[in-house]
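These notes concern the structure reproduced below.
Every protein chain except one is present and positioned as in the full complex.
== subunit A ==
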Amino acid sequence: QCNTTIFCLSVYFLLLQNNHVVRNASLYNKEFVEQFEETPLLVAVLTYVGYGILTIFGYLRDFLRHWGMEKCHVAREREEQKDFVPLYQDFENFYTRNLYMRIRDNWNRPICSVPGAKMDLLERASKDYNWTFQHTGKVVKDVINMGSYNYLGFAENTGRCADAATESTHHYGVGVGSTRYEMGNLDIHEELEQLVARFLGVESSMAFGMGFATNSMNIPALAGKGCLILSDELNHASLVLGARLSGSIIRVFKHNNMVSLEKLLRDAIVHGQPRTRRPWKKILILVEGIYSMEGSIVRLPEVIALKKRYKAFLYLDEAHSIGALGPRGGGVVDYFALDPKDVDIMMGTFTKSFGAAGGYIGGKKELIDYLRSHSHSAIYATSMSPPVSQQIITSMKIIMGEDGTTLGVVRLRQLSENTTYFRRKLREMGFIIYGNDDSPVVPMMLYMPAKIGAFGREMLKRNIGTVVVGFPATPIIESRARFCVSAAHTRDILDTALEAISEVGDILQLKYSRHQRRPHLPSSLGSWSSEESLLQEPSHIKPSVM
(Lines give C-alpha, C1' and ligand atoms only; values in the text may rest on other atoms or scores of the structure.)
Protein backbone atom coordinates (compact mmCIF):
# COMPACT_ATOMS: atom_id res chain seq x y z
CA GLN A 1 0.00 0.00 0.00
CA CYS A 2 2.88 2.25 0.91
CA ASN A 3 4.45 1.65 -2.46
CA THR A 4 1.30 2.54 -4.34
CA THR A 5 1.16 5.84 -2.52
CA ILE A 6 4.75 6.49 -3.36
CA PHE A 7 4.05 5.57 -6.93
CA CYS A 8 1.13 7.98 -7.15
CA LEU A 9 3.30 10.65 -5.60
CA SER A 10 5.99 10.00 -8.16
CA VAL A 11 3.59 10.43 -11.03
CA TYR A 12 2.50 13.66 -9.45
CA PHE A 13 6.08 14.84 -9.20
CA LEU A 14 6.73 13.89 -12.78
CA LEU A 15 3.84 16.05 -13.80
CA LEU A 16 5.14 18.89 -11.72
CA GLN A 17 8.61 18.80 -13.04
CA ASN A 18 8.61 20.49 -16.36
CA ASN A 19 8.04 23.99 -15.13
CA HIS A 20 11.42 25.50 -15.73
CA VAL A 21 10.61 28.05 -18.31
CA VAL A 22 12.28 31.41 -18.46
CA ARG A 23 9.83 34.18 -17.90
CA ASN A 24 10.76 37.82 -18.01
CA ALA A 25 13.66 37.11 -20.28
CA SER A 26 14.22 40.82 -20.65
CA LEU A 27 15.66 40.88 -17.15
CA TYR A 28 18.51 38.60 -18.10
CA ASN A 29 21.68 39.78 -19.74
CA LYS A 30 22.38 36.36 -21.17
CA GLU A 31 20.65 33.14 -21.95
CA PHE A 32 19.47 31.33 -18.89
CA VAL A 33 19.62 27.67 -19.76
CA GLU A 34 18.63 25.35 -17.02
CA GLN A 35 17.26 21.86 -17.39
CA PHE A 36 15.83 19.13 -15.31
CA GLU A 37 15.01 16.41 -17.77
CA GLU A 38 12.14 14.43 -16.45
CA THR A 39 12.64 11.02 -14.99
CA PRO A 40 11.72 8.35 -17.53
CA LEU A 41 8.60 6.62 -16.24
CA LEU A 42 10.07 3.13 -16.43
CA VAL A 43 13.11 4.25 -14.49
CA ALA A 44 10.90 5.79 -11.83
CA VAL A 45 8.90 2.61 -11.49
CA LEU A 46 11.99 0.43 -11.33
CA THR A 47 13.49 2.73 -8.73
CA TYR A 48 10.47 2.23 -6.51
CA VAL A 49 10.62 -1.48 -7.07
CA GLY A 50 14.26 -1.32 -5.99
CA TYR A 51 13.37 0.47 -2.78
CA GLY A 52 10.54 -1.95 -2.25
CA ILE A 53 12.86 -4.95 -2.49
CA LEU A 54 15.36 -3.31 -0.17
CA THR A 55 12.62 -2.61 2.34
CA ILE A 56 11.35 -6.18 2.26
CA PHE A 57 14.85 -7.53 2.76
CA GLY A 58 15.38 -4.95 5.49
CA TYR A 59 12.39 -6.28 7.40
CA LEU A 60 13.47 -9.83 6.80
CA ARG A 61 16.95 -9.19 8.15
CA ASP A 62 15.63 -7.22 11.09
CA PHE A 63 13.47 -10.24 11.83
CA LEU A 64 16.52 -12.51 11.63
CA ARG A 65 18.49 -10.17 13.87
CA HIS A 66 15.67 -10.05 16.34
CA TRP A 67 15.70 -13.81 16.72
CA GLY A 68 19.46 -13.96 16.82
CA MET A 69 19.81 -15.73 13.48
CA GLU A 70 21.92 -12.90 12.12
CA LYS A 71 24.63 -11.18 14.07
CA CYS A 72 23.72 -7.61 14.94
CA HIS A 73 26.60 -5.17 14.76
CA VAL A 74 24.81 -2.11 16.04
CA ALA A 75 26.30 -0.53 19.15
CA ARG A 76 24.14 -1.46 22.12
CA GLU A 77 22.84 0.46 25.06
CA ARG A 78 24.65 -0.17 28.36
CA GLU A 79 23.15 -2.84 30.57
CA GLU A 80 22.61 -0.30 33.36
CA GLN A 81 20.46 1.83 31.12
CA LYS A 82 18.40 -0.79 29.35
CA ASP A 83 15.27 0.40 31.08
CA PHE A 84 15.72 4.02 30.02
CA VAL A 85 13.57 5.38 27.22
CA PRO A 86 15.48 4.49 24.02
CA LEU A 87 17.82 7.28 22.97
CA TYR A 88 16.64 7.12 19.40
CA GLN A 89 13.76 5.39 17.75
CA ASP A 90 14.36 2.08 16.10
CA PHE A 91 12.56 3.05 12.92
CA GLU A 92 14.81 6.09 12.57
CA ASN A 93 17.56 3.59 12.09
CA PHE A 94 15.82 1.20 9.73
CA TYR A 95 17.07 3.16 6.76
CA THR A 96 20.59 3.46 8.18
CA ARG A 97 20.80 -0.20 9.11
CA ASN A 98 19.37 -1.72 5.99
CA LEU A 99 20.07 0.68 3.15
CA TYR A 100 22.82 3.13 4.07
CA MET A 101 24.97 0.43 5.64
CA ARG A 102 25.14 -1.48 2.37
CA ILE A 103 26.82 1.38 0.55
CA ARG A 104 28.43 3.23 3.42
CA ASP A 105 31.90 2.81 1.90
CA ASN A 106 31.08 5.57 -0.59
CA TRP A 107 31.09 8.26 2.08
CA ASN A 108 33.55 9.56 4.64
CA ARG A 109 36.43 8.17 2.63
CA PRO A 110 39.48 9.38 4.53
CA ILE A 111 41.98 11.39 2.56
CA CYS A 112 45.57 12.09 3.44
CA SER A 113 46.65 14.85 1.08
CA VAL A 114 45.58 18.23 -0.20
CA PRO A 115 42.00 17.98 -1.55
CA GLY A 116 43.24 19.35 -4.89
CA ALA A 117 42.67 18.12 -8.43
CA LYS A 118 44.10 14.79 -7.33
CA MET A 119 44.17 13.38 -3.85
CA ASP A 120 45.44 10.39 -1.90
CA LEU A 121 42.94 8.16 -0.14
CA LEU A 122 43.56 5.86 2.79
CA GLU A 123 42.47 2.43 1.67
CA ARG A 124 39.74 0.95 3.82
CA ALA A 125 38.47 -2.57 3.99
CA SER A 126 35.49 -4.03 5.74
CA LYS A 127 35.18 -7.61 6.87
CA ASP A 128 31.63 -7.25 8.09
CA TYR A 129 29.81 -5.63 5.20
CA ASN A 130 30.55 -2.02 6.12
CA TRP A 131 29.70 -2.18 9.78
CA THR A 132 33.30 -1.45 10.62
CA PHE A 133 36.25 -0.39 8.53
CA GLN A 134 39.90 -1.19 8.93
CA HIS A 135 42.65 0.81 7.30
CA THR A 136 44.76 -1.54 5.27
CA GLY A 137 47.74 0.75 5.66
CA LYS A 138 47.87 1.27 1.93
CA VAL A 139 47.35 4.63 0.28
CA VAL A 140 45.51 4.94 -3.00
CA LYS A 141 47.58 7.56 -4.76
CA ASP A 142 46.50 10.27 -7.18
CA VAL A 143 42.77 9.71 -7.19
CA ILE A 144 41.10 12.29 -9.42
CA ASN A 145 39.05 14.47 -7.12
CA MET A 146 35.61 15.25 -8.52
CA GLY A 147 34.09 15.70 -5.09
CA SER A 148 35.70 18.60 -3.24
CA TYR A 149 34.30 22.12 -3.50
CA ASN A 150 37.65 23.36 -4.68
CA TYR A 151 36.21 25.55 -7.42
CA LEU A 152 39.14 27.88 -7.94
CA GLY A 153 41.79 25.38 -6.96
CA PHE A 154 42.94 27.21 -3.85
CA ALA A 155 43.22 23.98 -1.89
CA GLU A 156 46.99 24.03 -2.06
CA ASN A 157 49.88 23.35 0.25
CA THR A 158 52.38 25.41 -1.68
CA GLY A 159 52.26 28.82 -3.24
CA ARG A 160 51.32 32.24 -2.00
CA CYS A 161 48.32 31.26 0.10
CA ALA A 162 50.16 28.55 2.00
CA ASP A 163 53.16 30.84 2.48
CA ALA A 164 51.02 33.62 3.84
CA ALA A 165 49.16 31.24 6.13
CA THR A 166 52.49 29.91 7.41
CA GLU A 167 53.63 33.44 8.15
CA SER A 168 50.43 34.14 9.97
CA THR A 169 50.71 30.98 12.07
CA HIS A 170 54.18 32.03 13.18
CA HIS A 171 52.90 35.44 14.08
CA TYR A 172 49.55 34.69 15.71
CA GLY A 173 49.34 31.00 16.47
CA VAL A 174 46.26 29.10 15.40
CA GLY A 175 43.67 29.97 18.03
CA VAL A 176 42.16 33.17 19.34
CA GLY A 177 40.68 32.23 22.69
CA SER A 178 37.95 34.83 22.79
CA THR A 179 34.95 36.20 20.93
CA ARG A 180 34.92 39.17 18.61
CA TYR A 181 33.08 41.33 21.10
CA GLU A 182 35.34 40.48 24.02
CA MET A 183 39.05 40.10 23.26
CA GLY A 184 39.11 38.28 19.93
CA ASN A 185 38.88 41.12 17.44
CA LEU A 186 42.27 40.84 15.76
CA ASP A 187 43.65 43.28 13.25
CA ILE A 188 43.67 40.47 10.68
CA HIS A 189 39.89 40.11 11.04
CA GLU A 190 39.39 43.81 10.39
CA GLU A 191 41.62 43.58 7.33
CA LEU A 192 39.68 40.56 6.07
CA GLU A 193 36.34 42.28 6.48
CA GLN A 194 37.41 45.38 4.61
CA LEU A 195 38.69 43.22 1.78
CA VAL A 196 35.50 41.15 1.63
CA ALA A 197 33.41 44.33 1.46
CA ARG A 198 35.53 45.57 -1.42
CA PHE A 199 35.34 42.22 -3.20
CA LEU A 200 31.57 42.10 -2.93
CA GLY A 201 31.06 45.77 -3.74
CA VAL A 202 29.17 46.44 -0.52
CA GLU A 203 29.63 49.00 2.23
CA SER A 204 30.68 46.69 4.99
CA SER A 205 31.05 43.04 5.92
CA MET A 206 31.58 40.72 8.82
CA ALA A 207 33.33 37.33 8.88
CA PHE A 208 32.38 34.33 11.01
CA GLY A 209 34.23 31.16 11.92
CA MET A 210 31.85 28.63 10.35
CA GLY A 211 29.75 28.81 7.22
CA PHE A 212 26.87 26.80 8.66
CA ALA A 213 26.78 29.02 11.75
CA THR A 214 26.85 32.18 9.65
CA ASN A 215 23.34 31.29 8.54
CA SER A 216 22.02 29.66 11.65
CA MET A 217 23.33 32.34 13.99
CA ASN A 218 22.61 35.49 12.00
CA ILE A 219 19.16 34.97 10.54
CA PRO A 220 17.70 35.07 14.08
CA ALA A 221 19.24 38.53 14.47
CA LEU A 222 17.48 39.76 11.32
CA ALA A 223 14.00 38.32 11.63
CA GLY A 224 11.81 37.44 14.54
CA LYS A 225 8.25 37.16 15.71
CA GLY A 226 5.84 38.85 13.34
CA CYS A 227 8.19 38.46 10.41
CA LEU A 228 7.71 36.17 7.45
CA ILE A 229 10.49 34.12 5.90
CA LEU A 230 9.99 32.84 2.36
CA SER A 231 12.41 30.04 1.77
CA ASP A 232 13.22 28.00 -1.33
CA GLU A 233 12.26 24.36 -0.82
CA LEU A 234 15.80 23.22 -1.53
CA ASN A 235 17.57 25.62 0.80
CA HIS A 236 20.47 24.27 2.81
CA ALA A 237 19.96 22.91 6.32
CA SER A 238 21.73 25.91 7.83
CA LEU A 239 19.24 28.35 6.30
CA VAL A 240 16.36 26.20 7.47
CA LEU A 241 17.79 26.04 10.98
CA GLY A 242 18.43 29.79 11.06
CA ALA A 243 14.89 30.49 9.92
CA ARG A 244 13.52 28.13 12.51
CA LEU A 245 15.60 29.62 15.32
CA SER A 246 14.42 33.10 14.39
CA GLY A 247 10.86 32.39 15.49
CA SER A 248 9.43 33.84 12.28
CA ILE A 249 6.69 32.19 10.27
CA ILE A 250 8.26 30.20 7.46
CA ARG A 251 6.62 29.53 4.10
CA VAL A 252 8.29 27.52 1.41
CA PHE A 253 8.15 28.19 -2.31
CA LYS A 254 8.90 25.74 -5.08
CA HIS A 255 12.47 25.51 -6.11
CA ASN A 256 13.50 28.57 -8.12
CA ASN A 257 9.87 29.04 -9.10
CA MET A 258 9.06 32.71 -9.36
CA VAL A 259 5.34 32.16 -9.82
CA SER A 260 5.23 30.33 -6.54
CA LEU A 261 7.32 33.02 -4.84
CA GLU A 262 5.18 35.83 -6.16
CA LYS A 263 2.00 34.13 -5.07
CA LEU A 264 3.34 33.73 -1.56
CA LEU A 265 4.44 37.36 -1.48
CA ARG A 266 1.08 38.67 -2.70
CA ASP A 267 -0.93 36.48 -0.37
CA ALA A 268 1.27 37.37 2.56
CA ILE A 269 0.90 41.10 2.14
CA VAL A 270 -2.79 41.00 1.30
CA HIS A 271 -3.74 38.72 4.19
CA GLY A 272 -1.21 39.74 6.81
CA GLN A 273 -0.25 37.51 9.72
CA PRO A 274 -2.32 34.43 10.40
CA ARG A 275 -5.21 34.89 12.87
CA THR A 276 -4.40 38.42 14.05
CA ARG A 277 -4.28 39.71 10.45
CA ARG A 278 -1.78 42.32 11.51
CA PRO A 279 0.51 43.37 8.68
CA TRP A 280 3.85 41.55 8.63
CA LYS A 281 6.73 43.43 10.22
CA LYS A 282 8.98 42.42 7.37
CA ILE A 283 9.35 39.72 4.78
CA LEU A 284 12.68 38.04 4.19
CA ILE A 285 13.34 35.93 1.10
CA LEU A 286 16.02 33.25 1.53
CA VAL A 287 17.66 31.93 -1.62
CA GLU A 288 20.97 30.35 -2.54
CA GLY A 289 23.23 31.33 -5.42
CA ILE A 290 23.95 27.84 -6.69
CA TYR A 291 21.96 24.97 -5.24
CA SER A 292 24.48 22.35 -4.34
CA MET A 293 22.33 19.31 -5.07
CA GLU A 294 20.58 20.58 -8.21
CA GLY A 295 23.33 22.59 -9.85
CA SER A 296 20.76 25.28 -10.54
CA ILE A 297 21.41 29.00 -10.36
CA VAL A 298 18.93 31.25 -8.63
CA ARG A 299 16.81 33.42 -10.94
CA LEU A 300 18.26 36.44 -9.28
CA PRO A 301 17.06 39.16 -11.69
CA GLU A 302 13.50 38.01 -11.15
CA VAL A 303 13.91 37.60 -7.41
CA ILE A 304 15.25 41.15 -7.18
CA ALA A 305 12.40 42.49 -9.27
CA LEU A 306 9.94 40.71 -7.00
CA LYS A 307 11.57 41.84 -3.81
CA LYS A 308 11.52 45.42 -5.01
CA ARG A 309 7.96 45.22 -6.12
CA TYR A 310 6.79 43.74 -2.81
CA LYS A 311 9.23 45.56 -0.50
CA ALA A 312 10.69 42.34 0.84
CA PHE A 313 14.29 41.87 1.93
CA LEU A 314 16.59 39.46 0.16
CA TYR A 315 19.04 37.13 1.88
CA LEU A 316 21.31 35.52 -0.70
CA ASP A 317 23.46 32.59 0.34
CA GLU A 318 26.41 32.34 -2.03
CA ALA A 319 28.07 29.37 -0.38
CA HIS A 320 28.72 27.67 -3.70
CA SER A 321 28.57 30.58 -6.08
CA ILE A 322 31.01 33.09 -4.60
CA GLY A 323 34.23 32.85 -6.55
CA ALA A 324 32.73 30.18 -8.78
CA LEU A 325 30.49 32.38 -10.93
CA GLY A 326 30.80 35.68 -12.69
CA PRO A 327 33.57 37.21 -14.76
CA ARG A 328 35.23 38.60 -11.62
CA GLY A 329 34.32 35.67 -9.40
CA GLY A 330 31.83 37.84 -7.56
CA GLY A 331 29.11 35.21 -7.46
CA VAL A 332 25.62 35.34 -8.93
CA VAL A 333 25.36 39.11 -8.65
CA ASP A 334 28.42 39.43 -10.81
CA TYR A 335 27.20 36.65 -13.13
CA PHE A 336 23.95 38.48 -13.90
CA ALA A 337 25.72 41.87 -13.87
CA LEU A 338 23.43 43.19 -11.16
CA ASP A 339 23.96 45.79 -8.50
CA PRO A 340 25.08 44.26 -5.18
CA LYS A 341 23.10 46.97 -3.41
CA ASP A 342 19.91 45.28 -4.56
CA VAL A 343 20.68 42.30 -2.38
CA ASP A 344 20.08 43.26 1.23
CA ILE A 345 22.10 40.50 2.82
CA MET A 346 24.96 38.93 0.90
CA MET A 347 26.05 35.78 2.63
CA GLY A 348 28.68 33.32 1.54
CA THR A 349 31.33 30.92 2.73
CA PHE A 350 35.08 30.77 2.49
CA THR A 351 35.20 26.99 2.54
CA LYS A 352 34.81 26.44 -1.14
CA SER A 353 36.35 28.81 -3.63
CA PHE A 354 38.87 30.23 -1.16
CA GLY A 355 40.12 26.93 0.21
CA ALA A 356 39.65 28.10 3.79
CA ALA A 357 36.80 27.90 6.31
CA GLY A 358 34.10 30.18 7.68
CA GLY A 359 31.51 32.52 6.26
CA TYR A 360 30.68 36.19 5.80
CA ILE A 361 27.79 38.57 5.63
CA GLY A 362 28.03 41.71 3.53
CA GLY A 363 25.67 44.61 3.07
CA LYS A 364 24.92 48.15 4.15
CA LYS A 365 26.87 49.62 7.02
CA GLU A 366 23.80 49.76 9.24
CA LEU A 367 23.22 46.06 8.73
CA ILE A 368 26.76 45.08 9.65
CA ASP A 369 26.86 47.47 12.62
CA TYR A 370 23.71 45.86 13.86
CA LEU A 371 25.11 42.38 13.41
CA ARG A 372 28.25 43.34 15.31
CA SER A 373 26.14 43.85 18.38
CA HIS A 374 23.37 41.31 17.76
CA SER A 375 24.87 38.38 15.90
CA HIS A 376 24.99 35.30 18.11
CA SER A 377 28.25 34.44 16.49
CA ALA A 378 30.00 37.74 17.22
CA ILE A 379 29.09 37.62 20.88
CA TYR A 380 29.30 33.97 21.86
CA ALA A 381 31.57 32.18 19.42
CA THR A 382 35.34 32.18 19.22
CA SER A 383 36.57 34.28 16.34
CA MET A 384 38.19 32.98 13.19
CA SER A 385 41.59 31.35 13.28
CA PRO A 386 44.30 33.77 11.99
CA PRO A 387 45.92 31.45 9.40
CA VAL A 388 42.48 30.67 8.01
CA SER A 389 41.76 34.40 7.76
CA GLN A 390 45.08 34.88 6.02
CA GLN A 391 44.31 32.16 3.49
CA ILE A 392 41.13 34.00 2.58
CA ILE A 393 42.85 37.38 2.33
CA THR A 394 45.57 36.05 0.04
CA SER A 395 43.30 33.99 -2.20
CA MET A 396 40.77 36.82 -2.47
CA LYS A 397 43.49 39.27 -3.45
CA ILE A 398 44.63 36.86 -6.15
CA ILE A 399 41.08 36.57 -7.49
CA MET A 400 40.77 40.35 -7.50
CA GLY A 401 44.13 40.73 -9.24
CA GLU A 402 45.42 42.83 -6.34
CA ASP A 403 48.51 40.68 -6.16
CA GLY A 404 49.61 42.23 -9.43
CA THR A 405 49.26 39.04 -11.45
CA THR A 406 46.62 37.60 -13.73
CA LEU A 407 46.58 34.27 -11.89
CA GLY A 408 43.12 34.94 -10.58
CA VAL A 409 41.64 35.72 -13.97
CA VAL A 410 43.26 32.61 -15.40
CA ARG A 411 41.65 30.47 -12.70
CA LEU A 412 38.25 32.04 -13.22
CA ARG A 413 38.43 31.45 -16.96
CA GLN A 414 39.70 27.92 -16.47
CA LEU A 415 36.79 27.08 -14.18
CA SER A 416 34.25 28.45 -16.61
CA GLU A 417 35.78 26.59 -19.56
CA ASN A 418 36.05 23.37 -17.59
CA THR A 419 32.42 23.66 -16.54
CA THR A 420 31.18 24.17 -20.07
CA TYR A 421 33.33 21.37 -21.42
CA PHE A 422 32.48 18.87 -18.73
CA ARG A 423 28.76 19.51 -18.85
CA ARG A 424 28.65 19.39 -22.62
CA LYS A 425 30.54 16.11 -22.78
CA LEU A 426 28.32 14.43 -20.22
CA ARG A 427 25.23 15.52 -22.11
CA GLU A 428 26.62 14.24 -25.35
CA MET A 429 27.26 10.90 -23.75
CA GLY A 430 23.57 10.71 -22.96
CA PHE A 431 23.53 11.20 -19.20
CA ILE A 432 20.81 13.19 -17.55
CA ILE A 433 22.51 16.23 -16.08
CA TYR A 434 20.66 18.66 -13.88
CA GLY A 435 21.09 22.35 -13.51
CA ASN A 436 22.39 25.41 -15.20
CA ASP A 437 24.88 25.23 -18.03
CA ASP A 438 27.22 27.58 -16.18
CA SER A 439 27.13 25.88 -12.83
CA PRO A 440 30.30 24.06 -11.78
CA VAL A 441 28.16 21.79 -9.62
CA VAL A 442 27.16 18.98 -11.95
CA PRO A 443 24.59 16.48 -10.69
CA MET A 444 24.25 13.36 -12.84
CA MET A 445 21.19 11.22 -12.29
CA LEU A 446 21.55 7.64 -11.09
CA TYR A 447 17.99 7.16 -9.79
CA MET A 448 18.22 3.60 -8.53
CA PRO A 449 19.49 2.88 -5.03
CA ALA A 450 21.70 0.00 -6.12
CA LYS A 451 23.42 2.22 -8.66
CA ILE A 452 24.47 4.69 -5.98
CA GLY A 453 26.87 2.22 -4.47
CA ALA A 454 27.85 0.66 -7.77
CA PHE A 455 28.72 3.98 -9.36
CA GLY A 456 30.81 5.19 -6.44
CA ARG A 457 32.75 1.93 -6.27
CA GLU A 458 33.27 1.50 -9.99
CA MET A 459 34.59 5.05 -10.21
CA LEU A 460 36.98 4.51 -7.34
CA LYS A 461 38.24 1.36 -9.08
CA ARG A 462 39.13 3.65 -11.95
CA ASN A 463 40.90 5.98 -9.50
CA ILE A 464 38.27 8.65 -9.51
CA GLY A 465 36.67 9.98 -6.36
CA THR A 466 33.08 11.11 -6.82
CA VAL A 467 30.28 12.07 -4.53
CA VAL A 468 27.07 10.07 -4.69
CA VAL A 469 23.94 11.15 -2.89
CA GLY A 470 20.58 9.60 -2.26
CA PHE A 471 17.66 9.98 0.03
CA PRO A 472 17.31 11.96 2.32
CA ALA A 473 19.61 14.51 0.68
CA THR A 474 17.61 14.18 -2.55
CA PRO A 475 14.01 13.16 -3.30
CA ILE A 476 13.68 9.44 -2.92
CA ILE A 477 13.81 8.51 -6.59
CA GLU A 478 16.36 11.12 -7.61
CA SER A 479 19.61 9.63 -6.37
CA ARG A 480 22.52 11.16 -8.16
CA ALA A 481 26.24 11.52 -8.50
CA ARG A 482 27.64 14.97 -8.11
CA PHE A 483 30.77 16.31 -9.72
CA CYS A 484 32.35 19.58 -8.70
CA VAL A 485 34.42 21.03 -11.50
CA SER A 486 37.54 22.87 -10.43
CA ALA A 487 39.92 25.31 -12.06
CA ALA A 488 42.65 22.93 -10.93
CA HIS A 489 41.38 20.21 -13.27
CA THR A 490 43.38 20.07 -16.45
CA ARG A 491 41.78 19.00 -19.71
CA ASP A 492 43.61 15.67 -19.37
CA ILE A 493 42.17 15.06 -15.95
CA LEU A 494 38.67 15.88 -17.15
CA ASP A 495 39.06 13.62 -20.18
CA THR A 496 40.24 10.73 -18.02
CA ALA A 497 37.30 11.28 -15.70
CA LEU A 498 34.82 11.56 -18.57
CA GLU A 499 36.08 8.39 -20.15
CA ALA A 500 35.66 6.51 -16.90
CA ILE A 501 32.22 7.97 -16.32
CA SER A 502 31.16 6.90 -19.78
CA GLU A 503 32.50 3.40 -19.26
CA VAL A 504 30.79 3.01 -15.91
CA GLY A 505 27.70 4.62 -17.42
CA ASP A 506 27.57 1.86 -20.00
CA ILE A 507 28.07 -0.88 -17.46
CA LEU A 508 25.37 0.46 -15.18
CA GLN A 509 23.12 1.72 -17.98
CA LEU A 510 23.08 5.26 -16.74
CA LYS A 511 22.68 6.98 -20.08
CA TYR A 512 19.04 7.72 -19.53
CA SER A 513 18.65 10.86 -21.56
CA ARG A 514 16.05 10.70 -24.30
CA HIS A 515 16.96 14.04 -25.75
CA GLN A 516 18.37 13.86 -29.22
CA ARG A 517 22.13 13.81 -29.15
CA ARG A 518 24.39 15.61 -31.53
CA PRO A 519 27.90 14.80 -30.41
CA HIS A 520 29.87 17.39 -32.31
CA LEU A 521 27.85 20.48 -31.77
CA PRO A 522 30.27 23.38 -31.50
CA SER A 523 28.07 25.59 -29.37
CA SER A 524 28.17 25.14 -25.64
CA LEU A 525 24.45 24.65 -25.78
CA GLY A 526 23.37 21.29 -27.06
CA SER A 527 20.40 20.57 -29.23
CA TRP A 528 18.10 20.79 -26.25
CA SER A 529 18.52 24.52 -26.00
CA SER A 530 16.13 25.12 -28.86
CA GLU A 531 13.48 23.29 -26.91
CA GLU A 532 13.79 24.85 -23.54
CA SER A 533 15.51 28.16 -23.69
CA LEU A 534 12.47 30.26 -24.30
CA LEU A 535 13.91 33.68 -24.52
CA GLN A 536 10.75 35.19 -25.83
CA GLU A 537 8.22 36.33 -23.35
CA PRO A 538 5.58 33.58 -23.37
CA SER A 539 2.43 35.41 -24.33
CA HIS A 540 0.14 33.47 -22.06
CA ILE A 541 2.00 34.46 -18.91
CA LYS A 542 1.21 38.02 -18.09
CA PRO A 543 4.42 39.73 -17.04
CA SER A 544 3.72 40.47 -13.43
CA VAL A 545 7.04 42.06 -12.80
CA MET A 546 7.99 45.42 -14.10
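Operating definition for what follows: a contact is a pair of C-beta atoms (placed from the backbone, for glycine too) under 8 Å apart; a residue touches a chain by one contact, two chains touch by 3 or more; residues count from 1.
Basically, contacts and distances are computed from a predicted model.
*Asks:* What is the missing chain called in its UniProt entry, if the choices are "Electron transfer flavoprotein subunit beta", "2Fe-2S ferredoxin-type domain-containing protein", "Serine palmitoyltransferase 1" or "Ribosomal RNA-processing protein 43"?
*Replies:* "Serine palmitoyltransferase 1"
*Asks:* Of A:F94, A:W280, A:Y421 or A:F471, which residue touches the hidden chain?
*Replies:* A:W280
*Asks:* Pick from A:N145, A:S296, A:S416 or A:N436: which residue touches the chain that isn't shown?
*Replies:* A:N145
*Asks:* Mind pulling the subunit A residues that touch the left-out chain?
*Replies:* Against the missing chain, subunit A presents residues 75-78, 80-81, 83-88, 96, 100, 107-116, 119, 122, 145, 147-150, 154-158, 161-162, 165-166, 169-187, 190, 209-213, 216-217, 220, 222, 236-238, 241, 244-245, 266-267, 269-271, 274-275, 279-283, 310-313, 344-345, 349-352, 354-357, 366-367, 369-374, 376-382, 384-388, 391, 465, 467.
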